[in-house]
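Attaching a single structure in structure tokens format; questions to follow.
For this depiction, one protein chain was excluded, whereas all remaining protein chains were kept in their positions.
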Amino acid sequence: MSEIEKYIAPEEVAEAVEALGTGGVTIVAGGTDLTPQINEGRCHYEPTLMNIQRIEELNRISLTDGEIRIGCLATVSEIWYNDIIIEHADILCQTANCFASDQIRNAATIGGNICNASPAGDMIIPLLVLGASVELASWKEGAMEIRREPLDKFFKGPGKTIRNENELLVAVIFDKPSADFIGQFRKSGPRPALEISTVTVGIGGDLKDGKLENVRVAFGAVGPTPLRGKATEVALEGQILTEDIISNAAAAAQKDASPIDDIRATTWYRNHLIAVFTEELLNNVC
Amino acid sequence: MSVKTELDFTLNGRPVNIEVPVDMTVLNLLRDALDMKGTKYACGEGECGACTIEVDGTTINSCLMMAVDLQDREVMTIEGMQTGHMLHPMQQSFVDHGAVQCGFCMPGMIVQANYLVKKNPDLTREEMKRGLEGNVCRCTGYTKVLDAVAAVVGAKG
Partner (left out) sequence: MSEQVAFQHIEKTSLIGKRIKKPDAPAKAMGKTRYINDMVLPQMLYGKILHAGRPHAEIISIDTSEAENLAGVHLVITAKDTPELRLGFVKDNAPLKDRVRCERDEVAAVAAESEAIAAAAIKLIKVDYKDLPGVFTVEDSQKKDAPVIQEHFPDNKSLKFEFKHGDLAEAEAKSDIILDDVFNVHLVTHCCMGTSCAIADFDHNGKLTIYSQTQYPYNYKMDLAPALGIDAGDIRVIQPPTGGSFGAKLDVYPFEPVAAILAQKTGRPVKILFDREEEFINSPTRQPASMHLRSGCTSDGILTFRAADVVMDNGAYTSWGATVPVIMMRTTSGHYRVPVVDFKGQAYYTNNSYAGSFRGYGNVQMTYATAQHMDMFAERLAKDHDLDPIEFRLKNAQKSGEVTPQKSYLRECALAECLTTAAEASDYVAKLNKYAAEREQKGRYKHGIGLASSIHNAGGAKIHKSDGCGTILKMDDYARVTVITGASEIGQGIDAVIGQIVAEELGVPPEHVTLVNNDSDLGPWDVGVHASRTTFIAGNGARRAAIKAKKQILAAASKQANVTAEELDLRGGYVVQDKDGAVVTRLDKMLRQMHFQPEPDVVMVSDYYEPNSEPEGRDHISDHSAAYSHAVHIAEVVVDTLTGEVKVEKVTMAQDVGRVINRMGLEAQMEGGLAFGLGFALSEEMIFEEGRLKNPNFRDYKVPTAPEMPDLDIHFIESDCEEGPYGAKGIAELPTIVIAPAIANAVYNATGIRFFNPPMTPEKVARAIWEKKNS
């Protein structure tokens, strides 16, 4: 049995980051992933339990200088009902609508969803489509140091990221999408939300004069991490969404994906769905 | 044993001061430490909603939340809904519409239904279904639950 020797609940980011620097810290926020993982023995408590929920500045959502910043403690519900997000990044709202249940949306934080690094982590998909980066804060020589990393470079495997143990993911940031931006998200059912995704697809880009530009595509639950659909992006970039282009994109999506068989779905079904969803989203757009 | 910490919060309108192990969940705090057994354990991982409570006016699964995070917060459990011996209108509606069978999921279901109606007094039946998606009931097939919530919404409208 792992035992917690110390409990801290800092109110300032710097305090939290400094504590992380000493090592042996378990971070808890909404608890929606941590608690079941502890119960199932999939992870163990470090000697220090740090509750970061009291750091007020970490749940803010802001738009400054063309940049949208979501603090790591913003819950899925808060994101869904935030005016900035509703106006500029509706794809996040679409995803929130498909996320778990009301009670979990009220507790689950965006930072937790990212750091848990599940290949099926729903909120990661729209953020990849939005070209988001994460801010990682660490304690260096008596001061806080922050590095920014693009989200599509953040994941290394199921539950694994490039975040060092001494780093706190403080925010996720993306450029305010242009007025022409369209973003679409799709998740497998049949339940509307209370499902661990077997496949998720997100597609976004600027739709100008019928052409899709600056395309970003992301897939969930079809590889060891949530991933960018690079071949699909190439198939779509600068194109008018004709029937041919859409079916090319669907074929490219299957190349981008490398799904596995598990109890939730076979490789066949995941490959099948990824094409179906890619086509469906592109048809929604045009 | 994990280290303990002192905790102050408000439970159903009354202050609570208690020392808790820091790895304790809110559900265990309520059920085991405070003997508030109205809130139920049924899955322990946020998939069934039987342990739903309100914290600072928002519903959460108490099996997933750490007790230490209740510091300075206001908690409402199923036991906090009634006034004296009078059932809350949502509780009464569940009784009147036959929504209670074995009843095990009902505390969580009623707390969640009440939250949904508070948040949106014009709730539609489809929105009710979505709002109750995280509350599993094995007896009723949900129909009478939705009737009960609809009656409260109708009464308000």
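All chains are identified by letter, namely A and B, in their written order; residue positions are counted from 1 within each chain.
Basically, a contact is a pair of C-beta atoms (placed from the backbone, for glycine too) under 8 Å apart; a residue touches a chain by one contact, two chains touch by 3 or more.
Nothing here was measured: the structure is a model prediction, and the numbers come from that model.
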Going by the contact rule already stated, which one of B:Leu7, B:Val22, B:Leu64 or B:Ile78 would touch the omitted chain in the full complex? B:Ile78
List every residue of subunit A that touches the chain not included in the displayed model. 1, 40, 188-192, 194-196, 263-266, 268-269, 272-273, 276, 280
Subunit B positions in touch with the non-displayed chain are 31, 37-45, 47-48, 50, 77-79, 81-82, 87, 91-92, 94-98, 100-107, 110, 128-130, 132-146
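Criterion: only the chains that are shown with their structure count from here on.
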What is the distance in Å between the mean C-alpha positions of subunit A and subunit B? 29
Using the touch definition up top, name the residues of subunit B that touch subunit A in the complex. 1-3, 5, 22-23, 25, 44-47, 49, 52, 58-61, 63-66, 68-69, 71, 112, 115-116, 130-135
Complex contact set, residues of subunit A against subunit B: 3-7, 9, 28, 30-32, 35-36, 38-39, 45, 49, 51, 53-54, 77, 100-104, 106-107, 191-194
